[in-house]
Every structure is written in C-alpha cells, then in structure tokens.
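Mind looking over this structure? Questions follow.
Of the protein chains in this complex, one is absent; all others appear in place.
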Amino acid sequence: MSLPETEVEAVTEELTMAQAIRQAIAEEMRRDESVFVIGEDVAEAGTPFKVLSGLVEEFGTARVLDTPISEPGFTGMGVGAAMTGRRPVVDIMFGDFLGLAMDQIANQAAKVHYMSGGKLSVPLTIRTTMGATRRSAAQHSQSLHAWVSHIPGLKVVLPSTPYDAKGLMKSAIRDNSPVVFFEDKMNYQQRGQVPVAEYTLPLGVADIKRPGRDVSLIATSSMVLVALEVAQVLADEGIECEVVDPRTTVPLDRETLIESVRRTSRAVVVDEGHRSYGVGAELAAVVAEGAFYFLDAPVRRLGAMDVPIPFSPVLEDLTVPTAETLAETVRELCGGKTREGRA
Amino acid sequence: MSLPETEVEAVTEELTMAQAIRQAIAEEMRRDESVFVIGEDVAEAGTPFKVLSGLVEEFGTARVLDTPISEPGFTGMGVGAAMTGRRPVVDIMFGDFLGLAMDQIANQAAKVHYMSGGKLSVPLTIRTTMGATRRSAAQHSQSLHAWVSHIPGLKVVLPSTPYDAKGLMKSAIRDNSPVVFFEDKMNYQQRGQVPVAEYTLPLGVADIKRPGRDVSLIATSSMVLVALEVAQVLADEGIECEVVDPRTTVPLDRETLIESVRRTSRAVVVDEGHRSYGVGAELAAVVAEGAFYFLDAPVRRLGAMDVPIPFSPVLEDLTVPTAETLAETVRELCGGKTREGRA
Amino acid sequence: MTDTQAAVSTPALEGSPDWLRAYRLMLSIRLFEDRVNDLYQRKIMPGLAHLSSGEEGVAVGVCTALHDDDYITSTHRGHGHCLAKGAEPKLMFAELLGKAAGYCGGKGGSMHIADQQRGNLGANAIVGGSLGIATGAGLSIKQRGTTQVAVSFIGDGALGQGVLYEVMNMASLWQLPVIYVCENNLYGEYTLGSETIAGQPLDRAAAFAIPALEVDGQDVRAVYRATAEAVARARRGEGPSFLLCSTYRYFGHHVGDVDRGYYRSRDEEQLWRTQRDPITLARVWLEAEGLADSAGLEELADQLGRELEAAAEFAIAAPFPELDQVATDVFA
Partner (left out) sequence: MTDTQAAVSTPALEGSPDWLRAYRLMLSIRLFEDRVNDLYQRKIMPGLAHLSSGEEGVAVGVCTALHDDDYITSTHRGHGHCLAKGAEPKLMFAELLGKAAGYCGGKGGSMHIADQQRGNLGANAIVGGSLGIATGAGLSIKQRGTTQVAVSFIGDGALGQGVLYEVMNMASLWQLPVIYVCENNLYGEYTLGSETIAGQPLDRAAAFAIPALEVDGQDVRAVYRATAEAVARARRGEGPSFLLCSTYRYFGHHVGDVDRGYYRSRDEEQLWRTQRDPITLARVWLEAEGLADSAGLEELADQLGRELEAAAEFAIAAPFPELDQVATDVFA
C-alpha cells in the first residue's frame, strides 16, 4: 500500500471497505452541498449492504433520495442534475443492473461533454457492485466493468483496499467527468488502515501493492487480495511476485504496468470479469505490447469462466480465479524457477 | 473468400450485403414458419437502410412486425417468443441503441438456457448495425460488439462479405442460442458473389480471406475490406499480408488465428470498436499468448480512437482505422522488410 | 406441454374449482417456505431466499384458473407461483440447495426456478425482468394460434420499471393473451410503495387501454374469479388484462431481513397475519360451506408436513452437481 504522502496522514484508523466508502461520501457531502445520493433503498435502509447507513440521518431525505426501481430513469436524472450544477452519486444496487442503464451511461453521461464541444459537463459518480461467490446466481454476481471501460468519456474505478476506496471515491465525486465506481460486494468487510486526515488519491495512478522481481501479478479489485495471498505463499517457494493494482481502468496507468513487467519479464493478469473480451484482455494486450522485448513467457490471463455464474456453491467456486489457480498459473509460468535461479 | 464446398454452389450471383442478408432471412422465413421479424420500421419501410424491403409484402404483418420505439420491450418479447417455440429476428436499428436493451440481452437472453439447467432455450437472432463515417455523430456511429462478446451465452457474428453474411445469417437463425449479428452500415452496398443454391456457414470458423507469409492482419467486419486493400498495396512493396477474418467473435476460432500468426510471426489486429477494452484487445491477447514463441514483434492493435465519434467529417475520419493508418502500422511492424528479406 | 403441439380448444374453466385442492396448495406453499427459512437458519441453504408467506392466495388463485400448458413468469419471490403451477417440492428444495436433482440442475437457485413441463418460464432476479418474456410468450401464442395464455407475476416494485409500460403498450396494440398480475404487498425491499408510486397503479394499465382491476389478494376465490375472467377474455382473443392484488409478505424482504422495525411495524405484520391470512380465511370458508371439517384439515396439514419434510430430506441427501456441469448449458 502506498504510504500517505504527508505527516498529518500518518495518523490512521482501521476501517472496513464499507466504512471507508461511507466516510468518503459523507465528507464530500459536508464539503460541498451540491453532492447528493440517489438510488434504491439508499436512505433509511442505507443500501442492502448497509454501505450508506447513517447518511440520511445526517443529510436528510433531500440529499439522500430513495427512488422507485427505475435504474434508467434515476441514472438519467443523475446526468441531468450533474449538467445543471449538482454532483450526484447514483447508486446502482448490483452491477448486474447496469444493463438497464447503459443507454443513459454510455449514450448520455459519457458523451455530453464531447458532443457539446466541452460546453456542458457531467460531474456524476455512479457506484455499483461486482463480484461473485455470494450464492446469488447469474443475475446478481457479474463484474461488468469491461462494458463501461470500453466507452470513451467514462472513468472507471476498481478499489481494492479501504485506503484506496476512500481516496478514490473522493476524487471521483470531485471529478468533472462521469466516473463509474465498482465495489466488490464480497469485500465490504475487509479492513485496512485509513488516514484520519483528509486525503484524496488521483484517478489514473496504479499502485504497486507489493514489490517483487520474478513476475508481475496485475490484479484488480478483490483479485488484488488474492494476488497478495499468492505472493505470500510463493515467496516461501522462492518466487517473488510484484503485485500491481491499476486502481482505475480508465484512465489506465499503462506506464507503471509496462515498467513492472519489463522488470520482472513475466506477467499474469487477474480480473474477476469474464475472461473473454474482459478488462483482463486489455491489460494483457497492453503489457504484451509494451513489454514485448522483455518478456520471457507469454502473458497469462485469469478471469471468471466464460459461463453465467451458477448458483450451486460447488459450481460457483470454480468460476472465479482463486489463490490456488493463480498460484498454479504463476508456478507454471515461472517454470518452477525464480529469475535468480535462471540468471 | 472460402470456396463453396459443393458443385451446386458454384453457380453464383452478385449481391449486395443488404440483399444477401435479406435473402437469408427470406429463405429462412420460407423454410420455417416460426421465424419472424420484429422491430421499428421493419415492415413497409423495410428499415431505414432498406435491408428488409419486400419482406412484409411476402410474409405479411403477422410475421414482419412494426413496433413502437421500445427496444427493451420488443427485445424482451423476442426472448419470450423464442422460449416458447418461435425463432424471432429482432431488429435493433442502430447498434448504439443496444444500451437500451442490454438487460434483456445480457441478463435474460444470454442466461436463460444456463440458469434453467438447459431446459429452456432462446433461439433468438438480434440484428443490429455498427460502423462510423456516416456523419451521424456520437449516438449513431458506435461499434459495440465488445459488450455482447463479453457475455457468456451469446454468439456474436461480424460478417465482412455478402457471402459470409448470408451463410452466417442463416446459421444464426437456425442456432438454438441467442446470436447478435452486427452489420456494418457503411457496407450495405458492397457487392460480392453469392451461391445461388442453399448454403450455410458454421458459426465459429475463421476465414483466411487472403493468404500471406509476412504478417497476419486479423480484421473484423468492414475492416476486412480495409485489410484486403492494404494487402494489395503492400504486396507491391514486397510485404505479403495474410488477412484473417474471425467472422464470429463468439465462438472464436482461436486455432486459426494463432496458427496464422505462428506462420507469419507478426500480427496486426484491426477492429472498428473503440481501441481500449474492445474486441481487438481479446484478439491481440489471444494471439500474443498463443503465438508467443513465434512472434518477431509485438502484436499491434488498431481500433476506433477512444473518443466519442465526432460529427465533423474532418474529425470523424481521424477516428477510424483506414488503409493508410493500417499500411503504415504494417510497414513499421515489418521494419520495411519482408520475412524473406529478413531470412 | 410442448410448444409445437397446438393446444386443444380450451374454453373458460367451467363450474367451480376444487377449493380443497386450492387450500392444500396454499398450505403446501406455507409449509414449504417455513422449511426454506429453517434450511437458511440451519445454514444448509446457500445464499438467500425471498419468502412469499402471506401471499399464497394470489399464486394459487391465479394458477387455479390456468391450464398446464398456460405460461407463467415469476419473480425473485417465486416459490408460491412455482408450486401453484404444479412444481414438485422435492425438486424445488433440491434447486434451493444447489443440488443436481433440482429443477435447474442447481444452476439457478431460488430466484431462477423454471419448469417448462408446467409452463413455468422462470422466476427472475431482475425486477420486471420477465415482463418481456411473458409478453413475448403471448405473441408466440397468438402467432401459433393456440388458446394458451401467459401470466406475468410482478411485484408492486416493478411498477417503477419502464419496460412494463413498453410491453403493456404492445400487448394492448396486438391484443395479446397476457395477464399482468401485480402483487401489491406494500413494499419494495425496505421502501413503502406509496413513496415510490405516483397516482393509482390501476390507471397505469388503463392508460394503455388494458382492463385493470383491483382484487383482494388474500381471498383466493376472488383472485381466481378475476383471473378466470381475464383468462377467458384472453382465450377469446380479446387481449391483455391487469390485476392488482393487494397482499402482504409476513417475513422480511429475504430470509436475512430480520430487523425490519425501521421500515414497518410488528403491529402491521400481526394485523395481516391474524386478520387477513389467506389460508385461515379459506379454511373458515371451507368449514362454513361444509366442504371440509376441522379434523380433516388438521390431518391434511400433518400429511403435508410429512411430505414436505421428506422432500426437504431428499434434497439434503441429494448430491451436488458434477463439477463438469459448470461449463455445460452455456449454449443450446
């Protein structure tokens, strides 16, 4: 984890991911009265995952709006409110419901600034979820960040730690472009140190979560945790993994990714979207091209299987990358040898 | 172009892309009374591009249904009709409108078969368009095939010639899974030889449109034409391009792509979707991994610029891959030398 | 039921339905879901489930007016619809536990049970997600020229989804045999319907020239009568109907929603349970009409309890799917 940059930030507290996100939104709402939250069951219920609990009590129902079950409608309203002086945080309860709102997101939010020649802008944040293994079956388990990452005009955030989540959420809300913020629902209770003092993190800067010289594990969202676990395990076997977290797919910090792979000469990309035509493909293509002359082996990709997510636990667990499958992939890739061993 | 497989097929006629598609649908409607067409202005108007002209006259309004402007509604109805014994061909006038129907496509059509444990199926074909440079601006120019290619359960077709379009459309309609069929609207008047006799082409088989030994141009839809043009030009310069057309992104004929690149040792992927997180990323990642030990240079990717498509012709023309940009990329990649030259 | 085989001529149901059968069905649903809750609490069931206890009158009243080859689509709260349309409890339990014997081979779970043998085109985890499917089934029926009907169960929350208005428009324009059954249980998740619904729900269907009727969802016979009329109209080719059934869910939004004081009172829950329970109301009527006696109904309850216990045991003992099943059924 990157160290806080100033002295003040050195005082930290332990927060869950959910708390960090709530804090970020609450701080921004205090700081800027134009920030408001809109979505289904965001007020008294505080969302099904209780991420927003307490906000309506502090800010009232004029700034924490419970909507009908109308994803296209309230997302579009978020766009319009953003174009006219507000900074809405639109809550799409499950990432799976993005399909309902894709026209509003891709045809309106993403394009208004460009189509108007820069005269109008859409300072909108869309929060939604991703991640499987919650036994929620095919329509409540998808990780659809590839869809929005593909549309120019949208920024896309995939935080992996409470620290990143808070700093990136604050930047997302302050950003003058539409930002889609993906929260892994399996990660909400993950804990981490977060500075007590105000801070933000820039969108578009990757973070090396753990340095290593043998292989780069380029991982997103909760897959960063999987990668860190694997790095720990493989360290004992003499394989030093570097864990690189892009943190945002748009803008993408290509340089940090490519440089890491140039150093390690091997790379595995791990992302929880479906493997084919997913975010992992872009990340793999970027490093395969950018580090081509440094690569000792093909860039490998792990993603969710190309199947709808099944309900049955025994099947669902097979569909996502795990520490075991990642470790196995890395071992294979490194041919049982560390760089030193080969050198 | 692959040669027809049987003697009978050797008798051909010249058709435009639009005619070939219309013929395919008309033939399937004659062959199977469960096939019907539904969408906006598909009947008397025959769609804005006149692709379906004549169908309503032959089959009547019970089988060629003009709908209200309700993409989510009539796409969902296509799913339900498909589940209960019909083979609907749903017309989504512009690919840009997919955003409105993505929930129906990705959460319903794609998943019904799997979620029901194989008991229900959705023999649905969705026709839509892609392609820019028609001066239609940001909301009528997108090539969004990456979205559907990413969703397991959907097959995705990108025909580049009248011959392919007809044979693949007939297979799409007969397929028991949902198929999304992308037609490049700038290509409708392109002409080509099409067998007079009945034929179909399998989904999932790439086609080598032109063999060559120096570099593989992996191109989709209208980019195949661009690639063929470039291959012609570069042949005079001594660079022999192999033009490989995957024809379907799902299923993807990985073997043919990888084998081609193993032979040529260089590859450029050209696709008209936005470059980042697009179909091109997957194709590039697949060959970079599969042909890693055979590659003499990084796999290059050309796609639409990562900007909303601008209206102004001078700007719009910059956004898409052209023969010039592709030729330049190939020349660079081949370092001015053919394989022979290097050998 | 097969789709290609044209249904034989199916007039409006005549005579009175077997109300004892209807009672039995309602009770099975209640007992089934009690066991689902139990399986959840005992951590035998993976994930969550949305119980329909309290709403049995709607599911059974509607399905009593349907034939086997009529279609239904259901919601996230779909156990009742499924059982009322004739599903076998043991295969449902198996599905809820993710077992190979389940209706969907364990791939669907509680929110995706489909049973094409009985015309059940599937529960749906997207609010309003099956409205297109049901309406498309209606179009298919019309094209095939059968006298089937398609029923789309939705919650009051689905009134928020624009697709409802799109498909009602087409169903009305083309006079499709579709019946939209809206289970108005006053809440969508944790939010009161009156906070999310402007105007009167019935007006929304009427605006599309669709006959719309409010029905007491706790009175299985009233639900049946309204449905039977809508079905008869649909079979005669006279198009869609909309039924707004007032009802109530006794449990939380899902099995894990236990502390719900912040959005509704215990008193309200108790009132519905004690005054408006569809099973109790039916029982009182059956006994008053002399169609059943107390002892017989107690006996029935015991018997159903034993059957459902056995069904649950079957599911608990049943094997999980083979691992290779993860990659099958992606394409047909």
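Chains here go by letter, A, B and C, matching the order in which they are written, and residues are numbered from 1 within each.
The rule is simple: contacts are C-beta pairs under 8 Å (C-beta built on N, C-alpha and C of every residue); 3 or more make two chains touch, one makes a residue touch a chain.
From a predicted model like this one, the values you see are computed outputs, not experimental measurements.
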Neighbouring shown chains of the undisplayed chain, as defined at the top: A, B, C
Touching the absent chain when the full complex is considered, from B:Gly131, B:Pro308 or B:Pro321: B:Pro308
Residue in contact with the excluded chain [from A:Gly46, A:Pro72 or A:Pro195]: A:Pro72
Hidden-chain contact residue, picked from the options A:Val56, A:Met115 or A:Ile239: A:Met115
Touching residues on subunit C - with respect to the absent chain: 159-166, 168-170, 172-173, 195-200, 203-204, 206-210
Absent chain, residues of subunit A that touch it: 36, 62-63, 65, 67-68, 70, 72-86, 88, 103-104, 107-108, 112-123, 152-153, 155, 175-177
In subunit B, positions touching the absent partner: 40-41, 43-45, 48, 66-70, 72-73, 96-97, 100, 134-140, 305-308, 310-315, 318-319
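By definition in this document, only the chains that are shown with their structure count from here on.
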Longest centre-to-centre distance from subunit A, chain (CA-based): C
Mean-CA-position distance for subunit C and subunit B (Å): 41
Rounded Å distance, subunit A centre to subunit B centre (Cα mean): 31
Centre distance in Å when subunit A and subunit C are each reduced to the mean of their C-alpha atoms: 37
Subunit A, residues touching no fewer than two other chains: 72, 96-97, 100, 137-139, 305-308, 310
Multi-chain contact residues (two or more partners), subunit C: 104-108, 112, 124, 126, 129, 162, 330
